[in-house]
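Take a look at this one; I'll ask things after.
With one protein chain withheld, the remaining protein chains of the complex are depicted in position.
Residue numbering begins at 1 within each chain, and the chains themselves are lettered A and B in the order written.
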Amino acid sequence: MKSKIINWIDQRFPLTSFVEHDLTGYPTPRNLSYWWNFGFLAGFVLVLQVVTGIFLAMHYKADVSLSFDSIQHIMRDVNYGWLLRYMHAMGASAFFFVIFVHMARTLYYGSYRAPRELLWWTGQGLLLLLMATAFMGYLLPWGQMSFWGATVITNLFRATPFFGDQVVIWLRGDFTVGDATLSRFFSLHYLFPFIIIGAVIVHLVALHTVKSSNPSGIDLAAKDNIPFHPYFTIKDLYGLGLFLMLYSVFVFFIPDSLIEPANNIPANPMMTPNHIVPEWYFLPFYAILRSVPNMVGGVVAMGVSVIIFAFMPYLDRSRIPGGARYRPIYRIQFYLFMADMLVLGFVGYYPPTNQSILIGQIATLCYFGSFILVPFISKVEERWLIKRGLPPEVMALIESEKHEKSNKGDKL
Amino acid sequence: MENEALSNSDRRDFLVKLTSVVGGAGVAATCVPFVASMNPSSDVLAKAETEVDLTGIPPGGLRTVAWQGKPVFILRRTPDEIKEAQASNGGFDPQPDSQRVKNPEWLVVIGVCTHMGCVPNKEGPGWTCHCHGSQYDDSGRVTRGPAPKNLEVPPYHFVSENKIVIGKAA
Partner (left out) sequence: MKKLMMILASCLIATSVMASEAELKTVKVGHDVQTLERGVDAVMTNCHSCHSLKYITYRDLVVAGVDAKKVDAWRGDQPLSAPLLSQMSAADAAQAFGIAPPDLSLMAKAREGGANYVYSYLLGYYTGPDGVTGNHYYPPTKMPDILGVSTAPQDQQAKIQDTAHDIVSFLSWASDPHADERIRLGYYVMAYLVVLTTLLYLVKKRVWSKLK
């Protein structure tokens, strides 16, 4: 009976071949480490956020006079409303945590290198969409942090040439962040996740075209690939179990650790809290914004700091595969960059003092400096490493790439 | 390799089955809060019971209160009205008056016409529904169609002589 139905479908829709080609039989490098679990986790958190969000939206009211009350209604009166809200709020942080690890892995192992540029760029687009969605969602509780966060971030658009002020008013639909802003943020906060789902599909199509990268950086021979199912389904599920434990600690035991106390005060357009900070996942970028003494310059620097990752495939000129694995200098650079992000995060959290501004400025220079230096360092490092000698399979790969290139040159 | 897998297959099957059952139970349990969140919230449930203070309703007077969002008629009947109500068994849906009240002086019925759900008006003795002309007597029993049934008596009880709680029978 079951096979009959599937046969019927298969004659009209490539169900079995799709499942075999892209899910169960999808060839996956056998040497993937647990750092390759985070893409699956991001997909899981996306689903979690959509589901909890839909249920929260059944009780939430997007109206400046009602939204704060409706959150309290969810927290106090709705059956398990507190659970849904904490799952969603912690889910936002979990999403960024997972995505940041996913990106760090890509940077460490050089997974952005050809032919995976489009995969990396669609990921970049997803990051931007995720940031926009998180930012708009943060306004919805209509607390003090929500209001002033939205005020500050919409004000960034004053840096737009010629029409700055008009653009800000257009974004808000009001002279300050108000009812119109709240309603449109809710509308878009509900819409964007579905755009994200679409973009994830594009990301996955790109992935399945070029296949997963792996820690060695060398494209493996067919014999070293194993089917996705059952090997990686179970590995991903085990990783999911570990992730859920960490997530549940936050949801059930310390949910308020990531919610600023000031957001438990209803928005008051007449009074800014003494210390406004963005959510932790925006802190490094916020620190870069504050480090530039010029308004337009700060906004541009912050924008560039997010976009600049997209240039990595061209900035990294080394032909040695495997990212940091075979490249000691790049590895040092990677860890220094991570440390720099942490410093920026700290600077972003604390109120600006002369000292912290100076540290922030140095860290900002280091941030951009590490990108600008990549082309030189990677080239010098490559020469040094080839001279020193590399594992034969790596050398073979470099040789074959050189060959390919010269062949193409002949044809031209 | 094949043989090894075979020799372990029993244990593996059990382990996989156990894990699937445990995981499935977790997914099912996770659904509970989501489904429960769509049930009436505690502030809505709080409206399931309405406390009504009866002082201030004169003999022959009617008060309409909201209970679970529906109108409830509370009629303080005069001795004549009580006598009349007890004398008959109603019309299409016969029922003695004694089954419809806890205290003959107080009639408590849901003010929703059993025909199409309009709210009947108090007119002379009894109620008339203006939507389709149904009539009810002072016991809330239907005396003229098209309504098929008597006005419904909600669960209620007296907490004191002058106070009732609608929504709970005892």
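FYI, a contact is a pair of C-beta atoms (placed from the backbone, for glycine too) under 8 Å apart; a residue touches a chain by one contact, two chains touch by 3 or more.
As the structure is a prediction and not an experimental result, all values here were calculated from the model.
Touched by the hidden chain within the whole complex are the displayed chains A, B.
The chain omitted from view is touched by exactly one of A:L46, A:A62 or A:L83, namely A:L83.
Contact with the omitted chain, checked across A:A363, A:I377 or A:L390, is made by A:A363. Per the touch definition above, the residue from A:P115, A:G198 or A:G241 contacting the chain not shown is A:G241. Subunit A meets the missing chain through residues 30, 69, 72, 75-76, 82-83, 86, 226, 230-231, 234-235, 237-238, 240-242, 244-245, 248-249, 251-253, 255-256, 261-262, 264-265, 336, 339-340, 342-343, 346-347, 350-351, 353, 355-356, 359, 362-363, 366. In the full complex, subunit B touches the hidden chain at residues 1, 4-5, 8, 12, 15-16, 18-19, 22-23, 26, 29, 43, 46-47, 51.
Following the convention adopted for this analysis, only the chains that are shown with their structure count from here on.
One finds 51 Å separating the Cα centroids of subunit A and subunit B. Listing the residues of subunit B that touch subunit A in their complex gives 23, 32-34, 36-39, 41-44.
For subunit A in complex with subunit B, the touching residues are 51, 55, 58-59, 73, 76-81, 83-84, 237.
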